[in-house]
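Certain chains of the assembly are absent from this excerpt, and the rest are unmoved.
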Amino acid sequence: MGCIQSFRQCCDQPKNTNVRISLPAVCFVWQLAMIILFGFFIRYNAESDVHWKQENKNISRSDIENDFYFRYPSFQDVHVMIFVGFGFLMTFLKRYSFGAVGFNLLIAAFGLQWALLMQGWFHSLDPMDGKIKIGVESMINADFCVASCLIAYGAVLGKVSPVQLMVMTLFGVTLYAVEEYIILNLIHARDAGGSMVIHTFGAYYGLSISWMLYRPNLDKRLNGSVYHSDVFAMIGTLFLWMFWPSFNSAISYHGDGQHRAAINTYLSLAATVLTTVAISSLSQKAGKLDMVIHLTFTTTSVGTAAEFMLMPYGSLIVGFCCGIISTLGYIYLTPFMEKYLKIQDTCGIHNLHAMPGVIGGIVGAITAAAASEGVYGKEGLKTVFDFTGKWENMLPTQQGGHQAAGLCVALCFGIGGGILVGCVLRLPIWGDAPDDHCFDDELYWEVPEDEESIPPILEYDNHIRNQAG
Amino acid sequence: MGCIQSFRQCCDQPKNTNVRISLPAVCFVWQLAMIILFGFFIRYNAESDVHWKQENKNISRSDIENDFYFRYPSFQDVHVMIFVGFGFLMTFLKRYSFGAVGFNLLIAAFGLQWALLMQGWFHSLDPMDGKIKIGVESMINADFCVASCLIAYGAVLGKVSPVQLMVMTLFGVTLYAVEEYIILNLIHARDAGGSMVIHTFGAYYGLSISWMLYRPNLDKRLNGSVYHSDVFAMIGTLFLWMFWPSFNSAISYHGDGQHRAAINTYLSLAATVLTTVAISSLSQKAGKLDMVIHLTFTTTSVGTAAEFMLMPYGSLIVGFCCGIISTLGYIYLTPFMEKYLKIQDTCGIHNLHAMPGVIGGIVGAITAAAASEGVYGKEGLKTVFDFTGKWENMLPTQQGGHQAAGLCVALCFGIGGGILVGCVLRLPIWGDAPDDHCFDDELYWEVPEDEESIPPILEYDNHIRNQAG
């Protein structure tokens, strides 16, 4: 800890928020690097290649069986969650809407390109020609990967520069791809909705970075909402809430897998709303509700287990518990974390993603371990848990253990990776805001004049009335 | 009437808006009840069960023929209408955006669970094991059912407590399920877009409740919009307007049924916009348009007849008339209803849903009665009107009569049910607002500080310029 403290002091120099050289440089160079790497590595997969149609005729397959038609509607919903959902969820700060939506778009646009490469190298490298073959499923996976970085952004919202965010995303995507490969391929855990690989990893990655970037003298005057900014945030909240069923079913297996994942998520989210409202009302004097707590609506713990036979009542129970725990987290844990653990969590991602992610992982492990041939059928077990190839003889109880192991890996990567990247981001070269100018769009954006300065509307009505009369 | 008046007086006691006990109690207990009932009754249907894939192989059916792929994109559009559409449509009030969006989400989240149970008991109880089997179509139907309660919420917006809303939803969903069973199964009326079962029922249910809860001394200072709140309301309006084609086609039969329903709705809505603008401009001095009237854009009368062979020009005619009638309703009927009928209709749902619903029901009856084998073909009549089983020998003219009967049932259930539930809601135990604090988020929400209190933005630019220079 002493070493960390001294490193901190060494980094605490006067801040210069001018990013006129660093930001364009990072954007240009990295985008050029993407173009070159895409040129070497990335090609269309069989279903998006022009030869598909020809091949189709040969085997008399219908055009509609292209994976595009199974997944594209879900992809677009996920896309909306990434850009509108996460973007507008973070507009609740009174003077940071530009940064919330704008930087969200910037890092997501970079992150998805890098994710296509990283995930491609690990998952879909064609051994024949050494190329990565992409299709609609790759696009969904890239969006998923980006989601973990946007979750992490929530913890440091308003306290970092766009250059820091780009660096955070570069490392975040890299760590994600490695962690995902270990959890899904090496450990053979299942994680349809990404409770472990996306939420747990992303949240602890962000919290660790926030811990490393702790600002003891943070000025909190702008760290709050106004009436209209809360309504904007509700746009983000709702689009996240509504589209979780698409998120969790987007890469489930075709047919009943996607169908069941959507149902489970739909039910779980409904239950979450009721318990969130209950706890929120109980916790306040006079039973008033708190809009900030209501961002918790976006919480889902039916991630890992989404495509399992969780049963409708099981989904409700998960949602019920998740709503209680997340809301209590908002009320008791966030202040505790800030005061004693030195973690400043702007959006409360510990409640929104970290705890639900861990719960989701545990639910997944239990549900997997409890899976029986009676419920799933012999074939069902194979399909749902992918007991094929070298995993052919695996038992559900073993699978439960592997799920738990996967959760631990996600935690380690999140915390470990966050601390390392946090060290890098403390260097005084990234143009981040001084303590008394955090949460202020003024630093990185040309902010238009204030509303009060709208010129008084001229008395035009009289003029018209005279003409009409 | 005298009896009602005396009941009213008995209920008019000083208001206590503290819902700290009642709201959490209702949320917790009802959610627990849902979990228990779901545990006893609700299971996945064949297409979302893990055995579907296996069965698929046996009969060499493609994965894409899962009902999920026919309906899920429409379901997500309907979901957006329910939560963003209805939620944001009601944000036009200057100080009730939290209540509009937040309570909308709360009652929809509860309502859809209860709807799955109620509709399941009436429609999809499996006689083999006594379980309700749910799939994507059940989710759409649950969202539809909830829509009727959200329509009713529009009439009482700003004047009721969240506990009252929960009670209203509990009874509303119950009445809806019974009414729907009578109209669709016993009377055998067709109602693809729900003009009768959703719009007519929901609107008259809400209006009757509003009549029972009449407040003679209502303070209207906050019952109006500001510039920004109207723009927020346009978000809701547009998402409703755009997604009606999905709403009306969501549960039509596969293939041309869904296709035709979408086309008819698309055309009808376009025509509505033009006549709404025309009447709105005609009615104002200097031809100015009124934003509140423009919420009428969300109106659709192509509900019942959506999947019929209404013909493109028929859809335009329906939209044309509907726009005129709804807009005239806004201008003349709403003030009349408030003054003489003692019905305070905050959102004007009589124009948005009641009249379009009734028109839609009548159009449906006429179109059904006029259906001929020349247009539909023998098989077409069977498919569209479901002339199978004991209805095999029914004639289109008879069907027209059944449609009209269905409309009457919807009206009776709406008005009768609303009066009964209104009685219950007048009891002085629900924590509703006093007359001089209606339409104010302050009562049930922690409202953040005002915009004016944003600290002046510091002169940071100079600081940067000095550094850069």
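Going in written order, the chains are labelled A and B, and every chain counts its residues from 1.
Heads up, the rule we're going with is that contacts are C-beta pairs under 8 Å (C-beta built on N, C-alpha and C of every residue); 3 or more make two chains touch, one makes a residue touch a chain.
Bear in mind the structure is a predicted one, so any value in this text is a computation, not a measurement.
Of the identical chains making up the complex, 2 are displayed, while the complete assembly in this file numbers 3 copies.
Criterion: only the chains that are shown with their structure count from here on.
Note on chain placement: the centre of subunit A and the centre of subunit B lie 31 Å apart, centres being C-alpha means. The touching residues of subunit B, when paired with subunit A in their complex, are 17-24, 27-28, 30-32, 34-36, 38-39, 42-44, 47-54, 56, 62-64, 66-69, 72-73, 76, 79-80, 83-84, 87-88, 91, 95, 97-98, 101-102, 105-106, 109-110, 112-113, 116, 134-136, 139, 162, 228, 232, 235, 285-286, 443-451, 454-455, 457-458, 460-461, 464, 467-468.
On subunit A, the positions that touch subunit B within their shared complex are 16-18, 20, 62, 64-65, 69-70, 73-74, 77, 94-95, 221-222, 224-228, 230-231, 234-235, 238-239, 241-243, 245-246, 253-260, 262-263, 266-267, 269-275, 277-279, 281-282, 284-291, 294, 297, 309, 311-313, 316-317, 320, 375-377, 379-380, 383-384, 436-437, 440, 442-443, 447, 451, 461, 464-465, 468.
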